[in-house]
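I'd like to ask some things about the structure below.
All protein chains of the complex are present and in place, except for one that has been dropped.
Going by the order they are written in, the chains are A and B; count residues from 1 in each one.
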Amino acid sequence: MTKDLLVFESVSHAYGVARVIDDMSFTLHDGEIGCLLGSSGCGKTTVLRAIAGFEPIAAGSIRLGGRLLAGDGVSVPAHEREIGMVFQDYALFPHLNVEDNVGFGLSALPRAERRARVEAMLDLVGLGAEARRYPHELSGGQQQRVALARALAPRPRLLLLDEPFSNLDVDLRERLGREVRDILKHEGVSAILVTHDQHEAFAVADKVGVMQGGRLLQWATPYTLYHEPAQRFVADFIGQGVLVPGRVTAPRCLSLELGEFCGLLPLGFAAGDDVDVLLRPDDVVHDDASPVQATVVARVFRGADFLYTLALPSGQRVLSQVASHHDHALGEPIGIRLELDHLIAFRRQ
Amino acid sequence: MPGTRAPLRRLPKMSALPALKTAAVWRWRLPVLLLSLCTLVPLGVLLPALFNPDPGIWAHLIDYLLPQLAVNTAILLIGVGAGVLAIGVTLAWLVAVYEFPGRRFFNWALMLPLAMPAYVLGFSQLGLFDYTGPVQTLARAWTGSSEWVPSVRSSGGVVLVLSLAFYPYVYLLARGAFATQGRRALEVGQSLGLSRAEGFWRVALPMARPWIMGGLMLALMETLADFGTVAVFNFDAFTSAIYKAWFSFFSLDTAKQLASMLVFIVFVLVVFEQRARGRRAYTASARGGQQPRIALAGVQGWAAAAWATLVLLMAFVLPFGQVLWWAYQGWAEEANAVLVDNALRSLMLSAMAALLVGAAALLLAYAVRRDGGGFNRLLSRVATLGYAVPGTVLAVGVFVPVAWLDNQLIALFGAWLPEGTGSILKGSLAVLLLAYVARFMAVGHAPVDAAMHRISRSQEEAARNLGLTGARLVARLHLPLLKGGLFTALLMVFVDVMKEMPITLMTRPFGWDTLAVRIFTLTSEGEWERAALPAVLLVLSGLLPVILLSREENKG
Partner (left out) sequence: MMGAVLAAVAGVAQAEELVVYGARGEQLVKPLFDAYQKETGDSVRYVMDKEGPLMERMKAEGANSPADILLTVDAGNLWQASQMGLLKPYKSKLIDANVPAHLRDPAHNWTGLSIRARTIFYNTQKVKPADLASYADLASSKWKGKLCLRTSKKVYNQSLVAMMLAEQGKVATEKTVKGWVDNLATDVFPDDTKLLEAIAAGQCDVGIANTYYYGRLMEKKPDLPLGIFWADQKGKGTHVNISGAGLARYTKKEAAATRLIEWLSSTKAQNLFADVNMEYPVNPKVKPDVKVAAWGPFKQNLINVSNAGSRQAEAVMLMDRAGYR
């Protein structure tokens, strides 16, 4: 039985005339890790700051565990919200060593408990040996972990992470992403992170929200986002894929350059509608026996497979994921066919 | 694309080549050594005196003056220290982080007291608040007595006036730090469960510490070196004893011994501060730049505005109004072409000195950056000590070796010199400017050094990795990043040189009479009111840089 932890309801926020958050709603369940995904300027950081209490909201409400944090004339001061935050630049205190940084938010605890908690947190993030060092003496990844430990130490009800891995190299980013997820799950802490990197989002989060221009387009599990994008932008933004034109020929039947497909098209389209269909690379299968031939225009070897960019006779490009032993040269024609178990289509605008 | 990539360059490993070792080691020590010589030589003039104490005078000093002096110096250091922190830090915090009525005006206006020499502030405060001044006169007219008005000629009065005169140093440096990290510090604190007030004390304040301490050090050094203001209040400070030994006991040696003690006190303060910082490194990132301000609503906003108004009123508006009034009364007598000449020379000297000290401070900070060993750290501290020596003593310290050098040169090359040549270096602009370097290095160094701290090692390494070294590295990486700090340094030195008196008097070339010299000649016979017009010009000349300074700081 999942319980609602954070309820973000019809929230709007504006700097002057520009709406930074526009009537946005979502719910985070207890123990979940959520992620707001979007390119820079989409308003995701502002959402985070509004939850933290650093930005006032113009409309709507924010509740945490049933308690009204903001809205209806209420604004609980940031420090009383029991929400922790990991800042993008970590914002470690240069005048304090690692131990004191982590223990900073624990001043209400008795000394012994505080020490125990700090020790436990440092062990959790694997920095027990660095307790006496100063932030500038640590590597980027270590600083990140100190920031995480510091934010977790006071046992916040919700942890916010603002682009937590953006200052790290790719390798470290993936490893730390998994580590952070494990740590959060271990501690049973709910969290929201903000990022522009979908790999990061998928690796860490249980629920991901895609944002654009101050609106939340879809709030769902990574699987749903990938396979059932609710909007054209989400389809385009998440994962690789191409939207190819097609026409509805009969209810639930669709005609594409790659052939006729019936039974997969969702309800709600009428014969004669022009649509765009999302084709993921794994939907386009290499088959020498196929009547449809396409020309290789670009290829990326990825170890386990190839990602080919193919041109159809009309010039329309599609992506195809092909097992790695199928090595085809640029300009070479290869046979392809579609292998679909469901179909995502958007009405042509 | 190989070939187009700039070659990787590495600094030569110092231990690798023993033959190169000395040269490499001295590469960044030599500039520091040379710059510290500007201060070391004048301070060195004090040294021989240490071995020649006058027992009679010292017995008298120990019996009658030193105990009081120790107490008074402590009062000054603690009182003015607390005063400039209380005024400077609160105002910097309000202006940098909050929005309240008049904030944009206060932002620059609170710098204005910097343009006013402390002794002028002291004298006009005395004029306003002493028994014969308007405040007590009004008090007597209304209440029949003015005895309930606290005496301005007291240790409290001196501490207040010096705090009002020197708080801008703290304000200026702290504001810069708060503007870039203040709001962020609050947020971090809040995310860890601290209220704004707690966040200020526990996060923002400790994080701004190097900048606040830099300002505090300047204020304390200037306090210890001050003679004019304490003399106006007849408060016995270290400088009073120095001048008493020199001018009353005719014992310059005793004066030098006392001055050495003063320098020692300051050195201990400086080293203590340095030690207390320990391994902490403050390379605060300027990420995010200017953050939106927190609006102070209603009573809170007006209270902030009232506090800023009170300080500005006491530190600048009232005293400057008083000086303006005197200037207006003496206009006919004092307004003449000579004064214009004085003003132009003041501006010229200040500009030249500012450029020179700025360049020297940059070199010093950069050299220490490249070689931060004990040798450089110690000497760079020494190079800034001149600010704590009473100006007249430092003036003698500069003049004596220069005159000695002149005499040696004349003895050696007299035959080739024109008949009757009495000076070569003496009385040259170069000596005066070098003396300013000795005096004001601290003022130039503090902001440049603070800015240097904000450049991270990795930024430097990145630039070096892209093939930039030496002068090009400085020109393309450091200068642009240090621009703000350097500009602050230039303007602060400019304003300080405008106000400087004893060194200018003793080492100026003939005819180089500045506004400060003019003020001195008039006040030497107690004609304070007649000195008002040059004082007004002095303040006005300092206003423009102060306003510019404020703008520059605002850019963050």
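Worth pointing out:
Everything that follows uses one rule, which is that contacts are C-beta pairs under 8 Å (C-beta built on N, C-alpha and C of every residue); 3 or more make two chains touch, one makes a residue touch a chain.
All of these numbers come straight from a predicted model, not from anything done at the bench.
Contacts of the undisplayed chain with visible chains (whole complex): B.
Interface note: of B:L94, B:V159, B:M207 or B:V232, the residue touching the hidden chain in the full complex is B:V232. Touching the chain that is not shown, out of B:S260, B:T309 or B:S423: B:S423 (per the contact rule at the top).
By the touch rule set out above, chain B reaches the unshown chain at residues 57, 60, 64-65, 126, 130-132, 137, 151, 153-154, 231-234, 236, 240, 243-244, 246-252, 392, 395-396, 399-400, 403-404, 406-407, 410, 420-423, 426, 502, 505-506, 510, 517, 520-522, 524-528.
We take it that only the chains that are shown with their structure count from here on.
Averaged Cα coordinates give chain A a centre that lies 52 Å from the centre of chain B. Chain contact summary for the complex, chain A toward chain B: residues 52-54, 77-80, 82-85, 87-89, 91, 93-96, 104-105, 108, 134-137, 150-151, 154, 160. Looking at the complex, you find that chain B touches chain A at residues 184-185, 187-196, 198-199, 202-203, 206-207, 209, 279-285, 287.
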